[in-house]
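What you see is the complex with one protein chain gone and the rest in place.
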Amino acid sequence: MKSPLRSLVTAALGVFSLVAAPAFAAKDVVFAVASTFTTTDPYDANDTLSQAMAKSFYEGLFGFDKDMKMIPVLAEGYEVSKDGLVYTIKLKKGIKFHDGTDFKADAVKANLDRVTNPENKLKRYGLYNNNIAKTEAVDDYTARITLKTPFSPFIAQLAHPSTVMISPAALKQWGSKDIAFHPVGTGPFKFVEWKATDYLKVARFDGYWRKGYPKVDTITWKPVVDNNSRAALMQTGEAHFTYPVPYEVADVLKAKPDLELVAAPSIVLRYLSMNTQQKPFDNPKVRQAIAYAINKDALAKVAFNGYATPAEGVAPQGVEYAVKIGPWPYDVAKAKQLIAEAGYPNGFETELWSAYNHTTAQKITQFIQQQLQQIGIRTKITLLEAGQRIERVDTWQDPATAPVRLYYVGWSTSTGEADWALRPLLYGESWPPKLSNTAYYKNPKFDADIKNAQLTTDSAEKAKLYKDAQETAWNDAPWAPLVVEKLLSAHNKKLSGVYVIPDASFNFTEVDIK
Amino acid sequence: MLQYIVKRLLGVLPTLLIVALFVFLFVHLLPGDPARLAAGVDATPETVELVRKDLGLDKPLPQQFVRFLSGVIHWDFGTSLRTKRPVAQEIGDRFMPTFWLTVWSMVWSVIIGMAIGIVSAVFRNRSPDRIGMTLAVSGISFPAFALGMVLMQIFSVQLGWLPTVGADTWKHYILPSLTLGAAVAAIMARFTRSSFVEILGEDYIRTARAKGLDETHVVIKHGMRNALIPVVTMMGLQFGFLLGGSIVVEKVFNWPGLGRLLVDAVDMRDYKVIQALVLLFSLEFILINLIVDVLYGIINPTIRYR
Partner (left out) sequence: MTMEADTDLVVSAPAATVSEAVRTPWTEFWRKFRKQKVALIAGAFVALLVLIAIAATWIVPYDAENFFDYDCLNAPPSLRHWFGVDALGRDIFSRILMGARISLAAGFVSVAAGALIGTLLGLVAGYYEGWWDRTIMRICDVLFAFPGILLAIGIVAILGGGMTNVVVAVAVFSVPTFARLVRGNTLALKHLTFIEAARSIGASDWTIIARHIFPGTISAVVVYFSLRIGTSIITAASLSFLGMGAQPPTPEWGAMLDAARSDMLTAPHEAIFPALAIFFTVLAFNLLGDGLRDALDPKIERR
């Protein structure tokens, strides 16, 4: 009896070692990204990239899958009270933080208490609208959050990449500030080191709760600012994954046999806002004329090398409750007719500002300038440098004197939900300096829809209200909707399991390399 | 001379104090609210106020200046508004890579540049001079980003001889220093040529030549010393400029340098980093130009300074 058993064991060991062998060879992957990280603390970050990187070591109660569908992560599920004020969240069991402590409801309390406390001065304080009354740990695996006023998109806020669960023990040990240099979460990777000028390195967390993951040993996040240099890094094999790939070099990378170029759909909307409080843009006909005058397909070709599609609504497809209305047709004759009807048969002169000064923005603004020239509108382009933008647009105090006219800008809805896609940009109370309604648009009908949608928890009702809001805004044309861009990434064919999700963040829990 | 050096060194502190005040006022005059920039576009006014408090920007200006100055005296430049790391550390991480890149770029470009310049002067208006001139003008008008990219495409991507980005080994220094030094070599070549043309035309050289002295001997013994003044001036200045970091080269080669730190800081109105960097650059230029002035005296002993 002995020998068959022994051979079985030997065989099993053999199989095991065969299976396990590749796992013992170090699997190190390198991600080349476009800018340096501002922090490792998602509550104190306002850039998508830092938050995406932080997914290495942090996870939230909820999150998004690679198609931007909301999914529970550390939470099991949730219930809302009838009045829309109390959210009860059930947590998954058996999850450990990197420091060995168990993930329990006290973590939810510690983290939400931290961000909602103005003393901690966190940049994401505003995300929760000062609307969380209290957070309680009902038992080890049940958390209860009470709101001050009903706010139906609340769960989307919990799914936002900044709402993550940091180990309460670590928070206590390092304090609210220094936690940024010693991140401790439940994520698939542990923090190793951060050399601000060079790279940030994370290593596999053996106690990760999703069995079988992560499949690689380390990830090195390497910020490489220059587009062409990043492309070079991919070609030499020094990096395995890169985002973003500039539109101009897409074709170069596509031609390389060992690289794969991926164009993923996005919820990044590019539009041209028009100051509706100022002449001549107070006239809807002028605004519609401008929307008609721009050839969005040609724009996609000129500035995005074809990696963009004309915008089909006020909120891009992929955002929950987004309605497809457009695209707005390109019709120069109609544009000329409208502008003549508005009383400007010979056009006029105006300012065209861009919120960014990178090369794509240079191309886009010059393209818009060329297009508007065709209907007699002569524009003076200024690409605002970040500080100028803050001064002249974002923090302008008096709406009556706001100097912004035509303004090229974009928006990515990181909660994946219509409220955050519409309210900051078009709501009557979101004019600068409060939020980013640079069109100074105000329509009582639209505002009522948004307000009511926040209060209702009924999904069908919400859909109806948001549809009405989007159609209202589309027809009023406070913006000329331009394009929704595609997210271009490239990875080595040996690499799998890394996705750029529609808000330009990454999912990489399943990353593997052959 | 020693007295002069001591006097100049004593003058460093007051100068830096004036620079500190000047740059402090200047950054606060710039448009753009750092709190808003740090908080991000989708931040609410309450958040912006929180960030402002967090960054210490809610205090009155004189108080902020006094805090800045007393910090500097204690060698504490505060923390970066952008990264929340200590400014001294932000600069410290980047200073040595910038310094060594500057040194290597200067070494090759001064040697090559002066060699081209001397050859051009000796063969004035003949073909070596024309070739030297073309090289020099190329060096200064060929855009650095293109040069860097071409070098990287050839030596890293195609040939695979050198690494693309980073600053870890000596190999990492080759391409960036070539890119950075090209313009310096051009300037050195042109100045060396011009000075030597002048010196070679001087009577005493002709006299020496007439006396049958060996030409090389003449060039080195008489020509060198007097020709060196503008050359040394430019060398010092170029050294100072390179120490400030080069945005283009640092971007292309992802070099951890001071140029990009400055641009990022200006973009985000990171006052503390800007202030510390301008102080550092001022100190560098004051010291470099002091050394250059002392060199003048050594090269030409008639320069004594009053």
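In this document, chain identifiers A and B correspond to the written order of the chains, with residue numbering beginning at 1 in each.
What we mean here is this: a residue touches a chain if its C-beta (ideal position, glycine included) is under 8 Å from a C-beta of that chain, and two chains touch if they have at least 3 such contacts.
For clarity, every value in this text was computed on a predicted model and none was experimentally measured.
A.B. asks: Can you tell me which of B:Leu57, B:Ile112 or B:Met149 touches the chain that was removed from the display?
C.D. replies: Here the residue in touch with the unshown chain is B:Met149.
A.B. asks: Return the single residue from A:Ser162, A:Asn228 or A:Ser436 that touches the missing chain.
C.D. replies: A:Asn228
A.B. asks: Which residue among B:Thr15, B:Gln63 or B:Gln158 touches the omitted chain?
C.D. replies: Looking across B:Thr15, B:Gln63 or B:Gln158, the contact with the absent chain belongs to B:Thr15.
A.B. asks: Tell me, which residues in chain A touch the chain that this view leaves out?
C.D. replies: The list for chain A reads 227-228, 231, 246, 248-249, 251-252, 298, 301-302, 357, 359-360, 362-363, 365-367, 369-370, 373, 380-385, 387-388.
A.B. asks: Hey, which chain B residues sit against the chain that's not shown?
C.D. replies: 11, 15, 18-19, 22-23, 26-27, 29-31, 124-125, 130, 133-134, 136-138, 140-143, 145-146, 149, 183, 186-187, 190-191, 194-195, 197-198, 201-204, 207, 222, 225-226, 229-230, 232-234, 237, 240-241, 244, 262-263, 266, 274, 277-278, 281-282, 284-286, 289, 292, 296, 300-303, 305-306
Methods note: only the chains that are shown with their structure count from here on.
A.B. asks: Considering only the defined contacts, which chain B positions touch chain A in the complex?
C.D. replies: Residue positions touching the partner: 30-33, 36-47, 50-51, 53-54, 82-85, 90, 93-94, 97, 149, 152-153, 156-157, 160, 163-167, 251-254, 256, 260, 264, 266-269.
A.B. asks: Hey, which residues of chain A end up touching chain B in the complex?
C.D. replies: Touching chain B from chain A are residues 36, 38-39, 44, 46-47, 118, 121-126, 129-130, 177, 180, 195-198, 223-226, 228-229, 232-233, 235-236, 238, 385-392, 394-395, 424, 433-436.
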